[in-house]
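Structure in structure tokens, see below.
Not every chain of the complex is shown here; the ones you see sit where they belong.
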């Protein structure tokens, strides 16, 4: 299987592994984990691992959408509020007596519509993703407030089969993690291997050259923008099932986290490069650092300083390793 | 006019930051109910953002409308000194609630006693899990009432229950995902954790999810309430919540501003005439707090409470 | 004569990872000479120039400036020595005006605190005036690529330099502008300035240069006095074998067909061209000539629905095309090779293979809709071989290739889809003589096999050499057509600029 987005090669698997853009990140995460497993006897337990993955799994779905959007040359600041809006719409509809599955489907369609709305302003009106998604971030948050009066919607009456999405497990593995893995693997595969997604790379790499290759770049950008919001919709529904409530203030500041994960994982803010696998590693890195600080009960007043420093160090080391390898 | 009634168009404003936060909803209802009783107009104002300069700007814009009084939740105390004093100089009675600006000339300050809440929570934890055990806290550094709820509890434990050990202290900043992550880690590192105290409800939602998933038997207590934590109380996942009686904050807040604006009905035995200050000044009102348990939970459903009421 | 050497390079080496771009080259430049540097694509010419300009650092070797050993750490230091470089790839600031671009390094070194915009504009107009009619107040991003090339040259001319390096400056210019440039070059040389001139056009070298140095595969081959040798000697030294630099045979009269491949009627886009009608017959290669900005590119882009909205009638192989997008055009078998490979021709940071397959991913797609990387590599490899592409791995980014090799990738991309009709806009821009001959041969054989070939080229000898017929465009209209005997440079220039007779005379004088 190909593991770097660019460049189909056929070498030995080991050399391939060492040549991957992601190898540096994997190494850094491993070093952190090994360090942690000495520092805390609880780190390497199944329960801890499970909790750590649960903490980023749903956000990871949004990271997938953001990464694809970044590759196409876009960006989306509205992910946090659109995810919240997904919960709110579905929760609100459910309270109006609509079947939760139908409510969820409607909500995901609505989020997809929001993405299309942004895509329209970007590709037809010609505005920059940054400013359009910033406006939509504010509007979607406003819609959350309007629909809830600012009050979280308690959804304890959701049927157990529905809550199962967020709280159930198949064998020892929570369903949330399974959904996350399916989304990640699917899109990782599609992005590396399918013709349709290759156009995303062309468009992000040089939009004009892509247009001169007959690619309908506006459509590509429209679709990646829409996809990102649709995945926010999916994430919102899973959060709702998991927390049994819909929170209008959910996901404040999520955008920076999600973009950071993608960028740490090698996505370029100028478009044209990035991998799902890398972005998820970026998510894992951020998450391992946070969880470790909590596990070691580092003083709250020190945590941010340490967290920021580790982030900076990790990114620098990764950059250095990548530069050396090339 | 010899009776306590508002003149035509006499208006009182309630000003807050993060104006869409549900916490304000019952406060404003109390404010409005009191105002209606005296024939006064009310306005709910403030900024949707968590931004001190914006709240000050909205406060100053409230002043432009020359209301009789403003009930304000100052996002931070000292930046409000100058604006509050300016309002007072312009004959606008300013009352603070839930958070104070003690060095300003505000007429009154209404709040639940965060120290009392913390003390109550500590005693309750000990009464439930005993005086020897482990506990943890989540916090939101920078918001003074939340800080107080946490630090006061820790101090009180240290002073009164030396065998209670604080094993986890994480900042989760009202974010349920962060709270989930932090609680999960604390549980991992401390399998014998007995209780957790959370100064607000947002983090409590994430914490409960982690505790349920870990199938752990930790006593959860928090301040404030949301529909989700309320359900958890009903289901027994959360032991109890301390709610700072928002309605009273609004009701007393209005009365304090209104009385101060109508101080002509009052001629007390002191020097106010020669010194020139307003005779109706109340440095501090403790509006008490309610304890929400499985038994009384039904009375604390904000959505039920708001049915048929106008939020504005 | 040792003392009149201003610049001397000894045994210079430079590698990019495994690629050994320079394997120990020598080079000598005399005061006041115009010294041509020739070599195949990827021979290391631009690399050496970038080293002389302080952009790249050599791995080893020495540089002597007026006999003194120097190390040139940055473009600023090069400028201080008096070295000016016109880059092969245009490097201008798109959001900035022409005037400011021209005087960027002056501004950089200036001790003045404030900008003197009026003065800049005036001085810019003076320099530009020698070359073209470009408003110094326009933003560079609004200029077509050929005008940008002129701005680049104007920029170098303002430098107060003692060595001026021109790396393929005429690749996007028509002869008129090129000749203006040569006049300026000779004047500068007369004033004692030394010029290094890189070009793949032998005519230019033999008409304007004093000496010529040839590199091959990163090695120094020879330096000769131009007057003492023939173009064939240079080509021979470059390629290491005798290349047939003649153009392929033209279409023989008896093979001429009446089948019309492309039939354009009354094509108009209101802004840049009007009422364009012409036909392309089976087997012929049609050339399009014109001055810079005449509208040649716009016309063919209009036909392909790449830009703007056009009205008119286009028939391909007799069928009326109803295109809505360029994608439709590609599917109909009609493709366009852009004149601006960096701007809209290539994905510089993507791999060679991925670039070549971009035009029709269907060719490398499995039934499941995934990319078949074996097929993708095979496609790239066969075209790379056909065009004699010099590369390391097919997975290397295109940006790591030399300019001429990048152009070959762009051409490979067009050929990948087996088109019915190709519009080639400056197809051999920056391509070396050997490869150029090869490309001409390929074009001819495509034409013979029934593929329609339309070539736009600013290099008239090439256009005349390869075309069976040439259309001349002037100010958005077809001003005439030449073929056979009358297909001469004079006639084409006349048709291209008849309204501008005085300049035509000055040029032919």
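By written order: A, B and C. Residues from 1 in each chain.
Throughout what follows, a residue touches a chain if its C-beta (ideal position, glycine included) is under 8 Å from a C-beta of that chain, and two chains touch if they have at least 3 such contacts.
Just so we're clear, the structure is a prediction, and the values are computed from it rather than from any experiment.
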item	value
Overall composition (this structure file), stated as a label formula	A x2, B x1, C x1
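The criterion applied here is as follows: only the chains that are shown with their structure count from here on.
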item	value
Contact graph of the chains (line, ring, star, complete, other)	line
Distance between chain centroids, defined by C-alpha means - chain A, chain B (Å)	35
Euclidean distance of C-alpha centroids - chain A vs chain C, Å	44
Between chain B and chain C, centroid-to-centroid distance (C-alpha), Å	72
Per-residue overlap in chain C, given as positions that touch at least 2 other chains	none
Contacts with two or more other chains, residues of chain B listed in rising order	none
Sites on chain B touched by chain A in the complex	20-22, 24-25, 48, 139, 141, 167-171, 175-178, 180-182, 184-189, 202, 205-206, 209-210, 213-214, 226-228, 230-231, 234-235, 302-303, 306, 311
Touching residues on chain A, where the partner in the complex is chain C	2, 6-10, 193-196, 198-199, 201-202, 205-206, 208-216, 272-273, 326
Partner chain A, residues of chain C touching it in the complex	17, 306, 325-327, 329-331, 336, 338, 343-351, 353-354, 358-362, 364-365, 369-371, 373-374, 376-377, 393, 395-397, 413
